[in-house]
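All protein chains but one are shown in place.
The block that comes next holds chain A.
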Amino acid sequence: MHILEVTNLSKKYNDFAAVKHVDFSVEEGEIFGFLGPNGAGKTTTINMITGLARPTSGFITLAGIDCVKNTKLAQRVMGIVPDESNLYDDMNGFENLCFCASLYGMRKMQREEKARELLLEFGLEKAGNRPFKAFSKGMKRKLTIAAGIIHEPKILFMDEPTTGIDVESAKQIRELITGLKRCGTTVFLTTHYIEDAQRLCDRIAFIVEGQIVKIASVNELLESSQAEYIVHFTFDGSAVAVDDELKKCFPDYDFEEQDGICICRAPQPFPILPLVRFFEEKGLSVYEAKSVHPSLEDVFVKITGIEAKKLVKEKEGGRK
């Protein structure tokens, strides 16, 4: 059953189209990943769904509610965890949670009980009395997630939940996200960490330049890519000089050189000995020939044409 349906959604800022005719749906109880480089339209799409931006055209239905016409009603069933922890610095952890719960009309006893429960669940019970400004980055992120779920939303929007925090906190947050899924909460996750998406998401949408270029389950994405066989050759030199000859001798294969490694791709399994012989004849000693199984990162690169490393660099550069 769909909890979120986005149809023909577009957003223009003057002449610039930030989001172009986007269509997708999110199933109840799944973790849906939204992947794309900076400026791809991820935040604009989330802002339109959550009510921080108005669509130029299109429809958004969340749990049967028209988000464009009944934004405030739709906001009752959603929780939002922004990419920056935006709680109140001078309030302590407990007060912050209680305040966020009060915005959803929760009564004093109910919100205090829930705040205590969440502080315990998120391992923040000792920090509950400390002001938010004294929290570490990881603790801040955890408290922001707790604030996003205190009113028990049907769907939780999380923007880059593991960015800029230490490895241990990131691991704990990933566990919290899978815990939320187990409890039946739908999670809409934007991230530029492809490994996070691969580990956490049931389905993933790739968005580039305001358009969704692919939506599929992680398994489907990996299977589609596994229809390709890849071997990495490492040798003492570069294959660039023999590139033309290589392509002439092995016309059924695709060759590419990356970081001194020659990558050979073919639609079927292929023998590597003729290739090794070819390189040796050309004076290149082959040190290693390794069969590689494509990762989600390879799928991302193939579909979007954007290098995953560049994606992370771009995002982290933007934060400095």
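Assume a contact is a pair of C-beta atoms (placed from the backbone, for glycine too) under 8 Å apart; a residue touches a chain by one contact, two chains touch by 3 or more; residues count from 1.
Operating definition for what follows: contacts and distances are computed from a predicted model.
Participant: Looking only at the UniProt record of the hidden chain, which name from "Transport permease protein", "Monosaccharide ABC transporter membrane protein (CUT2 family)", "Multicomponent Na+:H+ antiporter subunit B" or "Tryptophan 7-halogenase" is the right one?
Facilitator: "Transport permease protein"
Participant: Pick from A:S10, A:T61, A:S102 or A:Q211: which residue touches the chain that isn't shown?
Facilitator: Once the missing chain is taken into account, the touching residue is A:S102.
Participant: Quick one: say which of A:V6, A:V26, A:I60 or A:L87 touches the chain that got left out.
Facilitator: A:L87
Participant: Of the residues listed, A:T45, A:Q75 or A:T163, which one is in contact with the missing chain?
Facilitator: From the options A:T45, A:Q75 or A:T163, the contact with the absent chain belongs to A:Q75.
Participant: In the full complex, which residues of chain A touch the absent chain?
Facilitator: Against the left-out chain, chain A lists 13, 47, 50-54, 72-73, 75-76, 80, 82, 84, 86-91, 99-100, 102-107.
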